[in-house]
Structure formats: structure tokens, C-alpha cells
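In this view, the complex is presented without one of its protein chains, the others remaining in place.
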């Protein structure tokens, strides 16, 4: 019999602020972090994106000049989570870190102020390791846009099977950079205004940045959320284009539902990047899973696509949605825009909520579905 | 908490410009050959027709060749073959190429076909397409090959029943050299899947 694993704490920094409860309040109030940004260090043309205001962390980190911008964000969120939940930093605490690109903004960048060696994710992780003095080695993973959700799954499995670990911190983060913006621009994936997930008139995604973390334990607290089931499958179809049948996501949802014991779902937190193909693929996978009528949102219009943080950030907001018994509307949605109808959440309704499904899909054909339930 | 004993059904080692499959030499060139040329020659030596190979970056190419060779020994792979890879440099070869392009002072350019390879897990996507693997993928980043972590994690994935077998290992490909050890772990026969065994295979000298 496998041990149950619970999320017993969370923390996040986003352009809307530091604190997961604060972020939840902003989102239900309809605030978005996405604005027009004109910055030649990011792109030659103005873009719609969400960026964290640097002023938020000044003075909060010791020897802060030693750390890159992204490292400081990781440190801020970890420090806040560890302090709030009094997490021991001994060898029984596993730390899993998710990022798609880490410090890549330094790479060949004429304006960089750190050694280029720092672009390596393991080097970045070692700096964070040293700052906190974690006794067990941080486990970094990089798995495209499912990294954040996958890191929760990896930590859960290690807690279930590896008796060395009693608890886990799972943290994910990525920052905006010319590297990422130019790539998505070349992919013609960027919207020229606010993104509109699942809408008829969607024209692409907005990029964002965030660092988000959850605290996992085998011992539930009063307001713990149980990680009831996970499934993750590759489409085996195309390295950048989503499967037209949504096969990998469909299989992931099936497996997660089976493991969770086929619970009734109160809502779905979809990936919903607002690109034409992604949203259509998700609609097909959800229809095949018999979930077309389950209330659904994408949070990308609030934060943009935060890459390696997105799965974690959106899971955290889903958890706060459960705890507050309040649905988060899918910002940017007005008209059905997929071949399969979806039950989009358009109002911030108050009602009893017990469980939700979080999905994510990414380049490389990877997909993941995770089911969370109140204890 | 390992309940079952798992086995290394096949393994492939690429070090410098030498490829071994199950400990036997398959192909090698003098170490001074550029990595790109070495991988292309190794592909020709495989004698298969897969034009997509030429579009891949070095990381994908090396992994592709290793997975192809192991398929001949312990394949064809089942659909529920999971992929657990690791390296130090992530997708640094393509990252560097993309960054060079966008920071070029005379003619800055972002190439979509380079950018798509700036994620290490794209390699897992490539071999999933080639061998129709529809299971779980995880790409870890470590300073060096870490069987102490990978062995129990791989075993847990098999214990969990989520995968029937796992392609696992270390895939560090830089502009200078290849350092790859991939192995196919399952319930079939072969050397025992444990840390000591894998350290031995990783450190084994060329014959």
C-alpha cells in the first residue's frame, strides 16, 4: 500500500505580488499582470507580457549581489515557504526544482554581469543549495511546459517509494528573457494583445514569469489537499505541434482519474495557452474524457505563460479556489472557440468545491494530468 | 522498499567518438573528429533511412543512435516504455546556437528550427515518435551521472506499474565531446539494475 501524499503549504511570487493568498485575491478580483512592455532587452518590438517588479525583493536577501535575478526569486519564495511552515532543512526534506531555462538570459548576452558558467541549471541549483544549506541534494528537472506539474509528481513518487524522505519542497520558476521571447516570436506564437484562452478570436499566447512552490507531506494538516492521482504520457506525434487527437493528454487524464478512483470533478484548471492548436487539442482530449461539461478555466490571461512555474502556480491557485470554495473565471474568454464545446467559467461563483483536475502539455509532446482533492 | 529485482536488458555507451552496445564496439572514429561529423558517420553506419535525423541537434542525435542500437538488442520497445534521462548541460548546444543568433550584432535572427531544440526533453519527444513510446518522460539535470538517485527512482516508476520498462541514463553532449550511458531496464534477463553495476558500466574502459 502506497502512502498518501498531501500538499500542506504553498507560496508564490508573480507580477501581482508575493504570497499565494494575495495572488488568489487578485485573480478573483479580475486583475491581470499582463501589460504592454517596451524593452529592447526583451524584444525589438513592444510585447504583451507579465513581468515581476524588481523592487519587490530589494533588501530581503543576504549578499544579494551574488545571485542572479532568477536565483533571487527562487530564494525569496523558498525563504518565505520555509519560514511560514517551519520546514526542517535536514536530510529527510527532499527539494525538487523545476525550470525550463534557468539562467539562460545570461547566455552570450553582452550585458550579463555573471560568469557564463552560471547558465547551467545545476550551477544555479548549487547556489540555492548553498544559500539554504539543504542537507539533501536539490533535484532539478527540465521538462518543457509541464515541468512544474511533473515536479509535484516526481516528489510524490519519491515520498511514496524512497524511505529516506519524509517531506518535500517542490519549486518551479522561469523568467522573461530575450532568449525566450525571440523564440516564441519566431514560432509566431505571441498574441499582439491580451491572450484569450479557448476563445474564438484567440491569436496566441502572452509570456510571463513567476516562481511558485508547494510543501508536500505524508501527514495531512487540517486544510491539506490530497494528490489523488497523476498520469503523464507522451503524444509520440510531433516535437512542437500538439497532437490533433489529444492522445497523450487523454491518456494522462484517464490514468489520473483511475488512480484517484474516478472522483466527481468540480472544476478543471487547463493549460490553455491561447494558441490555436493547443486549445483545440485540449478541447478534444477533454471531450474524449467525458469532461466537456465540467467547469473549466485557463489562468494564462492573468499571468501569461510562466513556463516551468505554470503547473505549480496554477495548481496553487486551484488549491486556494478549493479552500475558498470559489471558482476563478477564465479571463479573456467570450465566445466558444474550439470544435468541442467546453463549460468555461465566466463568473467568480461561490459554491462547495472538493476536487479539481490540473492539466499541462508541452513541447516534446509531453502531457500531465493531476487530480487534487480536499482531505 | 524495492520489491522486485530489475535487469539491464541492454545498454549503450558513447564516450568521445566510440560507441559500444552491450559492451561490444559498434563504431568509432579518432577522437579528434568534430562531434557533428562523428554522429553523422555513426548514423550512416546504422544503415537506416530516417531523414528527420539530420534536423536534430547533437543531443537528440546521440540519444537517437543509442536508442536505435538498444532496440536491436532488447526491442522493439513496448508503448509503456518510460524515459528517464539526465545530463549536466541540458540543451546547451542548441541554447548556445539560438543565443548566438539573437545577439548577433550585424544580422540578429531567431531560427524556429534551432529554438525548438532548446529544451532537453525534445530528445525524448524525438525517440517517442520514432519508437511510438507513449509513456512518462522526465529529464533531470545533475552535475554528474548519479545512479544513486536514478536507480531507486527508476525502480519506483516500475513498481508503480506506470511503465513496463524504462530507458534511462546519462546523456551529456557538448561541442567538445559525447558522454552517454543509456540502458533499458525491465523484468527480462540481463545484469542486475543496481548502483554498483551501473557505476561499473559507466566507468568501463574501452576494449
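Letters A and B name the chains as they come in the text, with residue numbers starting at 1 for each one.
One rule holds in what follows: a residue touches a chain if its C-beta (ideal position, glycine included) is under 8 Å from a C-beta of that chain, and two chains touch if they have at least 3 such contacts.
Criterion: contacts and distances are computed from a predicted model.
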- According to its UniProt record, the missing chain among "GMC family oxidoreductase", "ATP-binding cassette domain-containing protein", "Acyl carrier protein" or "Peptidase M16" is "Acyl carrier protein"
- Identify the residue among B:102, B:116 or B:181 that touches the chain left out of the display. B:116
- Message: So one chain is hidden, and I want to know which residue out of B:51, B:76 or B:161 touches that hidden chain in the complete assembly.
- Response: B:51
- Could I get the residues of chain A that touch the absent chain, sorted low to high? 186-188, 238-241
- Query: Tell me, which residues in chain B touch the chain that this view leaves out?
  - Reply: 40, 51, 54-55, 107, 109-113, 116
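The rule is short, and it goes like this: only the chains that are shown with their structure count from here on.
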- How big is the gap, in whole Å, between where the Cα atoms of chain A centre and where those of chain B centre? 27
- Item | Complex contacts: residues of chain A adjacent to chain B | 100-102, 104, 107-110, 119-122, 125-126, 137, 139-144, 150, 154, 157-158, 160-163, 178-179, 182-183, 185-187, 231-240, 247-248, 251, 255, 362-366
- Using the touch definition up top, name the residues of chain B that touch chain A in the complex. 1, 83, 88-90, 92, 95-96, 98-100, 102-103, 110-112, 115-116, 118-122, 124-126, 128-129, 131-143, 149, 152-153, 155-157, 159-160, 162
